[in-house]
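What follows is part of the complex, with its chains left where they were.
Order as written gives the chain letters A and B; numbering starts at 1 within each chain.
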Amino acid sequence: MSNVYKKVELVGSSLEGVDDAIARAIEKAGETIRNLDWFEVKEIRGWIENAEVQHTQVTLQVGFRLDD
Amino acid sequence: MSNVYKKVELVGSSLEGVDDAIARAIEKAGETIRNLDWFEVKEIRGWIENAEVQHTQVTLQVGFRLDD
């Protein structure tokens, strides 16, 4: 109940769009961080090639519980 | 032309992603509010379970015309 959490800032990118970029960032975070709890989207941007969205980048803060 | 509008702040959530969370919040608002006119996304966040996005939460302000 009185846990302490830490937040890290990640940028996920995807060829498909916003939701997939979020999923990729969290999946990657899960490889090295335990107890992932929530995320907050900070920025959505992306790169363009030949006048088409090449990939979408979502910056998010991911919160996780610090072990006792 | 010189109408007065009111805005309420809602949080929709979805297992599918941003667009669906918006749709759910507006559908719910429509059950009790008439004349819904526009929405503005204020925040996108979400909850994680086992290193996967469990559901996405979108906070939005929904504007509706007050009856004369």
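General remarks:
Please note the rule applied: a residue touches a chain if its C-beta (ideal position, glycine included) is under 8 Å from a C-beta of that chain, and two chains touch if they have at least 3 such contacts.
Quantities reported herein were computed from a predicted structural model and do not represent experimental measurements.
Of the identical protein chains in this complex, 2 are displayed in place, while the full assembly in this structure file contains 12 copies of the same sequence.
Following the convention adopted for this analysis, only the chains that are shown with their structure count from here on.
If you average the CA atoms of chain A and of chain B, the two centres end up 22 Å from each other.
On the chain B side of its complex with chain A, the touching residues are 16-18, 43-48, 50-53, 56. Those residues of chain A that touch chain B in the complex are listed here as 18-19, 22-23, 26-27, 29-31, 36-41, 62.
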